[in-house]
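Attaching a single structure in structure tokens format; questions to follow.
Only one protein chain is missing; all other protein chains are in place.
In this document, chain identifiers A and B correspond to the written order of the chains, with residue numbering beginning at 1 in each.
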Amino acid sequence: MKKASFIAFRVVLYAILIAPLFLFGLYAFSERWFFPAPLPTQWTASIFTRIITNSRTTAGLSASLSLALIVTVLSLIIGYPAARVLGTKVFRGRSLAWLIFFIPTVVPPLAIGMGLNILFLRLGWSGTMFGVVLAHLVPTLPYTIFTLSGVFSRFDENYELQALVLGSSRLRIFLTITLRLILPGLVVASLFAFLISWSQYLLTLLIGGGKILTIPMLLFSAVSGGNPTSIAAYSLIFVAPPVIMIAASARFLTQHGNTIREQY
Amino acid sequence: MAPAILIISVLFGASILFGLAQSFGMMTGTQQETISLAAYQSVFSGQGPAGREFWSSFWFSLWVATASTFFSAIGALAVAIWLSDRKKKSQQIDTLALNWNMAFPHLVWAIALLLFFSQSGFLARLSATFGFIQTPAEFPVLVLDRFGIGIIIDYVTKEIPFLTLILLAVLRSQAENLDVVAENLGASRWQQLRFVTIPQVMPALSAGSLIVFGFIFSAFEVPAILGVRYPRMLPVLALDFFLNQDLNRRAEGMVISFVITVFVIIVAILSQKQEKGTQQ
Partner (left out) sequence: MTNIELVNLKKTYPGGETPVLNHLSLTIHSGEMMALLGPSGSGKSTILKLITGIETPDEGDILFDGESILPIAPNKRGAILMFQKAYLFPFLSVEDNIGFGMKVRGDNAKTIRAEVRKMLDLIGLPGFEKRKPSQLSGGEQQRVALARALVLQPRSMLLDEPLSSLDTEVRVNLQEAIRRIQRELGITTILVTHDLNEAMGMADRVALLLDGQVAAVDQPMHLYARPPTKPTSRFVGITTFLEGELKQGHLATEQGTLTVNTNRHQADSAVFAIRPEHIRVQKEPGQNSMAGLIAECIFRGDYIEYQVAVDKQTSIRARVPMPAPLIEHGQQVYICFPPEYLFEVEPN
């Protein structure tokens, strides 16, 4: 009896997982689909192809991708040392540091964006990739740091010590041992950073000043436009990279465990 | 590794920028260097253009956040308890839930719900096919509605997995044996739930719920997509005013944003207190 309900649960879960994609697919590839037809009466891929090859879309894609990648790499580079210290050492300003990292996760991007908007305007960083990258770092860096520090709090530095004692150089140790040991956490941290940057709307809007157009922004304008086909098309474009990346790193996610909240 | 100082200064820099920016913003962003409380007055008094909508937005936001959090919490509790009953590996379901949660950010999930539940959406078409309704107008207004039902549905469906995972973590790490002990001492299944399971998860549940509550209150994307012209949730209101050409409206937008921020920080502090309170 229990087993049957479990299977039902699984089915429902998978259905919910697929449903949005299915829905988007229906709309994106439909030509004629008037109420009350349950399925499109005419299918075409031409609208979708048109959208995806449209220069605005390709520009948006490349903007989103490059933005997310830069932000991710920077988060990792900057966040790694901080996470290491936070996770392994006890020092006097620890709670303060923790607090500084914590607040940006709580304060909404809305407020952050609005505040930085004015400042960046004055500094001339508004409308630049540089400014947007900086802005994105505010939410992504803390998540990266907390994820990695969680990994480090479970990390046994004796492995590195062992290698050191056996004569290996610090760089070698880092590359061959440390990275391998924290790899799952590293993957998860970069995944988070990427996703956060990829899905940012407000920050890009407020700092980008209309010059930096990313997929979320194209998506939003499609929504206000009201055409379900283009809405669905952009949604598919938006969702594809996250789905792919999560599928690729799925096994690291199981190792890692549950939510970030657990880290602290 | 010493570069932590570098990071902290970068971040501290970002925080200062952010704080600075706030103060600039509060000073209407013009050449005015003195702090003006005009924007505050106009918002809180309910007089100015922002003020007129402010309080109804505030209560509306509160309503949506409370309802969403409440139903998410109950849903998560039910699912977590049901899942933890199973001794074997429901690890797969956990990973699935987590992955799903991440693959569809709020933005996209809201759009999916829009396409599904709107009056000319997929569900409506299905109902028409089965003869339940004739025209789009006959389909009940589930999204883009005045009560925020669509918004609530969105948040509940997204936050239940999040909270469930938190609860499962508690139920699995702390003695699952406590249930066995309780049963051995004479407790029925219901008594076990009431006296052992629920007290065990309550701290994590309240901490998690507060996080969810704060998030919903301050989030923009979902109400922007699933909400209507009136009433609007606070973040939507804030942005609208901030983007206005008139600098006074901008200041008012900033004030609203500030209100949201303060509110959320208070909720976060409460949540942290809850969490720390459990780690005796």
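Here is the rule we go by: a residue touches a chain if its C-beta (ideal position, glycine included) is under 8 Å from a C-beta of that chain, and two chains touch if they have at least 3 such contacts.
Note that the structure is predicted; figures quoted are calculated from it, not measured.
Considering the intact complex, the chain excluded from display touches B. Between the chain not shown and the residues B:178, B:228 or B:243, the one that touches is B:178. Within the entire complex, the positions of chain B that touch the omitted partner chain are 174-175, 177-178, 180-188, 191, 195-196, 199-200, 280.
As a working rule, only the chains that are shown with their structure count from here on.
Taking each chain's centre as the mean of its C-alpha atoms, chain A lies 18 Å from chain B.
Residues 2, 6, 9-10, 13-14, 16-17, 19-20, 23-24, 26-27, 35-38, 78-79, 81-82, 84-86, 97, 100-104, 106-112, 114-119, 134, 137-138, 141, 145, 191, 195, 199, 201-202, 216, 219-220, 223, 228, 231-232, 235, 238-239, 242-243, 246-247, 250, 253-254, 257-259, 261-262 of chain A are the ones touching chain B in the complex.
Here chain B touches chain A in the complex through residues 1-4, 6-8, 10-12, 14-15, 17-22, 24-25, 29, 85-86, 91, 93-100, 102-109, 111-112, 114-116, 120, 122, 124-126, 128-129, 133-136, 157, 162, 165-166, 168-169, 207-208, 211, 214, 218-221, 224-225, 235, 238-239, 242, 253-254, 257-258, 260-261, 264-265, 268, going by the rule given at the top.
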